[in-house]
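The other protein chains are all here in position, but one chain of the complex has been omitted.
What follows is subunit A.
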Amino acid sequence: MTAATDFDVRRHDSAGLRLQHTLHGNPVLGPLAVLILAIIAFSIVNTRFFAAANLSLVLVQVTVIATLALGQTLIILTAGIDLSAGAIAVFSSILMAQFCVKAGLPAVLALLLGLACGTAMGAINGMLVTRLKLPPFIVTLGTLTIFFSLNSVVSNSETVRGSDMPRLMTWTGDAISIGSFQLTYGSILMLVLFGFFYYALGRTAWGRHVYATGDDAEAARLAGIRTNRVFFSVYTVAGLLYAVGGWILIGRLASASPNVGTEYNLDSITAVVLGGTSLFGGRGGVIGTLIGALIVGVFRNGLQLAGVEVVWQGFAIGLLVLVAVSLDQWIRKVKA
């Protein structure tokens, strides 16, 4: 044994510091507590809240946002941000609808082409971030505007009705019944994707690299990680996820409309932040994001049932976001 053996770990005793350490080690705990408390509170306020039919409504309402927020999580983990998430999702849904209705392509081909287009849009973001070294905020602010504008051009600002599309396009809106709980295929797809990325982030080298790059990109580069590849991969994969979100959106609305989704861009960020993923990168995960999306859904639905006006629902969500970000700042200051 050499002198180097006694590098020791210091212990903290105050309750506040212990809480800070616990939350630091398990960033999902905070959001999970908020979600459970909210469910209990809203169930007490209105007994209809906890009914299976209402809970399945909440899940359906958050499915699209949760899917977009999953892609957004990957990007925010690398300390980036994607303002174009909703624009890519809506544009992809329009392209899928146009491919089968206007171009008359088979449904499977139209779907795959739509997913490919979403992926390509994500790749454009990734290219601009890695090649031109532009800040992700500015890149996606630009592409957000571009994608929405192209969206209006391609769609001619017209909505394509679900009844005019092949069954496959609106399949994500179909549901299987478990008692009075309605589970849509879109929700199942969303949950499967969350499971997949939970695995990919935690158990593969790519996942470790996403965290390391988000933590400190220069350190990750010096450690031998090709950080540009990591950045490019998260934007591209996110594009694919947004396109899947677009497909789920068609099922949810039973139509493909170019005029929806302007709020999806920021809502996806809200879900990520509420889920405890840090905007500064390297901290958080997809389970938190799922919880974050559910928190938004539960609050909107619960406040509705409690008779709170729609305008105040936004107020409540906004407050939650501020609390979540303040909490993240505090947790980040954890001392070694």
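Here is the rule we go by: a residue touches a chain if its C-beta (ideal position, glycine included) is under 8 Å from a C-beta of that chain, and two chains touch if they have at least 3 such contacts; residues count from 1.
Heads up, the rule we're going with is that contacts and distances are computed from a predicted model.
This complex has a chain not shown, and the name its UniProt record holds, of "Aspartyl/glutamyl-tRNA(Asn/Gln) amidotransferase subunit C", "Sugar ABC transporter ATP-binding protein", "ChaN family lipoprotein" or "2',3'-cyclic-nucleotide 2'-phosphodiesterase (5'-nucleotidase family)", is "Sugar ABC transporter ATP-binding protein". Interface note: of A:Ala41, A:Ile176, A:Ala219 or A:Ala254, the residue touching the hidden chain in the full complex is A:Ala219. Note that of A:Ala15, A:Leu132, A:Val153 or A:Ala205, the residue touching the chain absent from this view is A:Ala205. Within the entire complex, the positions of subunit A that touch the omitted partner chain are 1-10, 25, 199-200, 203-206, 208-209, 211-212, 215-216, 218-225, 282-283, 334, 336.
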